[in-house]
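Only one protein chain is missing; all other protein chains are in place.
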Amino acid sequence: MPAKQQRRKLDYVALFLLVFCLLGLLVTPHDPMAQDFRDQALDGPSFTHLLGVDGLGRDFASRLWQGAGNTVLLAGTGMAITMLLASGLVSLEQVGPVWCGRFIRMVIGLWVALPVIFIGLLLLVFLKPSPSALVMAIGFGNLAFCFRQLRVLWMTVRSALYVRSSEVLGSRGWQLFKWAIWPNLKPDLLALCRLLFAMSALELSGLAFLGLIGDPDFPELGSILKQNQAYLYQAPMLVIIPGAFLSGLLLSVHLSRFHR
Amino acid sequence: MRVVILCVLLFPLLVLLSGCGQESGDAGKSPQAFVFARGADAQKLDPADVDDGESVNTMAQIFEGLMAFKTGSLEVEPRLAESVAISEDGLQYTFKLRPGIVFHDGTPVNAETARFTFDRQMDPDHPAHFPEASFQYWENLFADIERVETVDEMTLRFHLSSPNVGLLATFAAFPSWLVSPGGFEKHGDKMAFNPVGTGPYRFVDWRPNEAVILERNPNYWREPAAGFERLVLRSIPLNTSRLSELVAGNIHGLDGIQPSELKDLERDPRFEIHKAAGLNVGYLAFCDLHERMQDPELRRAISMAIDRQNLVNLALNGYGKVAAYPAPEGILGIPDDNGPIKHDPEAAWKLVQANPQWLTEPIELATFGQPRMYFPDPQRIASLIRSDLESVGLKVEIVNREFKSHLHITRRGESELALLGWVGDTADPDNFLTTFFHSKSATVGSALNVSFYRNPEMDALLEKGLTISDAEKRKQVYREVLDLWARDLPLIPLVQGDQITVMDKRVQGYVLAPSGNHFFGPVYWSNAGSDN
Partner (left out) sequence: MDLEQQQTEASTRSLTLSFVLKELRRFALIFFIASFGIFLALESMPEDPISLRVKNPDPERIAEIRDSLGLNDPWYQRYVRGVGDFVQLDWGESLISGRTVRSEVGRFLPATLELAIPGILFGAALGIAVVLIAHATGWRWLLQPVRGLSALGLTVPIFWIGLLLILFFSVRLGWLPVGGRFDFAHVAPEGSGFLIIDSIVQGNLEALWISIRHLVLPVMTLSLYPAAVVAGTLEARLNQSSIQRLVTALEARGFSPLRIWGRHVLRLVSGPVVTVIGTQAGALLGGAVLTETVYSWPGMGRFIVDGVLHRDLYIIQHGLLLIVVLALMVVTFSDLLARRLDYQLNTREDSDAG
């Protein structure tokens, strides 16, 4: 029982953190873009600025909060794109003609070999660098991984004894999916989502760290870290906190998966 | 599980608590090698075919010219030449070469071997005039040279088609540094990767993206000879990593530092910061190809809204100054005052209020990622400008690209506002003003005049300025050019960035050159420097 309780607790922590981060998109104590405190640039924490002021006179806590929100939102969007595309491809592969399935598997075989960063770079050869371009990069980048995982999950569940049995008992189509397949697919699917979310968030901030996000002021944890790198020796907190925050966030999401 | 969370939280804390200003490295021992780091690798080591600072700074240790800049100034003195004579009409330059000097490969320096450098740039049929090389500097700087003549074994004479007062100084600039013909015979079209010159250090090895390795030239002809056995020029792209190497004591000097990183180094007794005004201007161009930017009132509003002193304070951290005019202070014809642009956000606000048609959609401001001498962090400049413009009511969208793509966009005039800069090749006003304002450099696709400012009156003035040799009269012409600029305001000069080099205190003998190049020949190691 305590293990289960702990899992619940971790789930709540992760959920709370995610919602908390997303809240940063709506409200922050100060405007994360406004350089209202230029005269206090690089000042340490105070009552009005809980985490101090960054090098361009912006409230760091507000930037961090909204940055975390953006990271969660963009990584989540990327994850959703990946999931949608991958499940579409898996159904096409399963339902469509044989040559179609073979073709899909072959392209996926190619896709696996292309790192997300290179896909991002290739996209940026002809797209304007922007958060949406990065979302596309991670969305497409993780497609192969997600496709393979989804396919294995699907095959395992589809060929499982209980599914076969209910098929024999006359369940078909939507009924079969709803009653026999979905309940068994759901937990694994959720686990895959958590993993994909962490991958997307890391890739997103990695690309942002390489400076490919477009607007340098765009609050996102990776780009905040990049922008503040210039102050590594003067104000190391400005670099350490965004990374620690991202790690903590992803860790809480990740850990909620263990006690399933 | 708690262990893990603790680990994650504790490690950064540990790093933080441990502080960063820790002494390390072995004090007291003189190193055999001098290691210097910069943000990018050299591209080619052929003086005739480069335009990046890293290549020039590498070649500055290997090559020398007939003339050279005096240490720490823009005045020239004979170097490989013993003396130089200019004929009365200014059409003949006669160089008497210094006897007894040999290139690193043993080829003696005489009139025949010296003219190789000039022949190959001038003559398109010369075997060393490689088709893929650009030789652009010859076309820009030496266009007046008609032919080269070997008078006797040690005398070289240049014949000009028209007098050119600035030519003597260009014999000290890197495109005219002497290259050994023996190097060409041996390496052919790969000579750019096997440089052979006469300088204090000679080439050993080049590991791309890692380091260029040089060693002492034992036969160097003058004092002081090289101060180290080896000279290593490393390339470390990430600013933070470069600084960390310095703080950890693994390298002895670096350039291309972010000014914000200097605050701590200033207080650190182990390092010495060399800084001087740079020959550059960073500016904001209004692209005339966009209808909105053709409105002079909008240009005026923007110029009044931008707090340029604040750019210097927060983006350059005081290492630089406000550029009052579109060419650096101290250049002929550039006044020594604060310029015509005033910071007046209230007036700008009123202008914006009176012109709501400016607000239909956000103004696009193009910026780029890589640091330049004029903008050590172009993105930070952009965000400060955006903040200024938004506080007077305008709407701005920053578009950040890599430098090469940014150049492409600005050369085609695709962005309404663009941040860019110019590093002077020479200290002549024409080098800046014709680049910025002449209509001949406003061709879409290859423009250097990225405002696409076209004004026949301006063209005439700029062309007139080139033909006058009398300094006072010339100054008058450029005053008129500046008046035209202030009236039409095709661009706002923003800042003039300092050139900054950080060295270990024990490295002695380093002097900043106004041309922006590093000369490590006279640099040596002294443990006495570490005591203070």
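Just so it is clear, A and B label the chains in written order, and each chain counts residues from 1 on its own.
The rule we apply is simple: a residue touches a chain if its C-beta (ideal position, glycine included) is under 8 Å from a C-beta of that chain, and two chains touch if they have at least 3 such contacts.
As the structure is a prediction and not an experimental result, all values here were calculated from the model.
A.B. asks: I'm checking contacts with the chain that's been left out. Which of A:Arg8, A:Arg102 or A:Lys186 qualifies?
C.D. replies: Counting the whole complex, the residue in contact with the absent chain is A:Arg102.
A.B. asks: Looking at B:Asn110, B:Asn194, B:Ser405 or B:Asn455, which makes contact with the chain not pictured?
C.D. replies: Reading the full complex, the residue touching the unseen chain is B:Ser405.
A.B. asks: Pick from A:Leu18, A:Leu134 or A:Ala198: which residue touches the chain that isn't shown?
C.D. replies: A:Ala198
A.B. asks: Write down which of B:Ala128, B:Leu178, B:Ile236 or B:Ile385 is the residue touching the left-out chain.
C.D. replies: Once the missing chain is taken into account, the touching residue is B:Ile236.
A.B. asks: Given the full complex, what residues of chain A touch the hidden partner chain?
C.D. replies: Against the left-out chain, chain A lists 102, 105-110, 112-118, 121-122, 124-126, 144-145, 148, 151-152, 155-156, 159, 195, 198-199, 202-203, 205-206, 209-210, 222, 225, 229, 232, 236, 239-240, 242-244, 246-247, 250-251, 253-255, 258.
A.B. asks: Determine and list the chain B residues touching the chain excluded from the picture.
C.D. replies: Interface with the chain not displayed, on the chain B side: 1, 3-4, 7-8, 11-12, 14-15, 18-20, 22, 24-25, 31-33, 35, 43-44, 51, 131-132, 134, 136, 140, 192-193, 205, 207-211, 213, 230, 232, 234-238, 240-241, 244-245, 247-250, 402, 404-405, 407-408, 411, 443, 445-446, 448.
Quick note on the criterion: only the chains that are shown with their structure count from here on.
A.B. asks: What whole-number Å value describes the gap between the mean CA coordinates of chain A and chain B?
C.D. replies: Computed from C-alpha means, the inter-chain centre distance equals 42 Å.
A.B. asks: Under the stated contact criterion, what part of chain B meets chain A in this complex?
C.D. replies: Contacts found on chain B: 1, 4-5, 8-9, 12, 15-16, 20-21, 238-240, 243, 247, 258, 260-261, 263-264, 310, 314, 367, 369, 377, 379-380, 382-384, 386-387, 397-402.
A.B. asks: Quick check on the complex: what are the chain A residues that touch chain B?
C.D. replies: 6, 10, 33-35, 38, 41, 55-57, 128-129, 211, 213-217, 227, 229-234, 236-237, 240, 243-244, 247-248, 251, 255, 258
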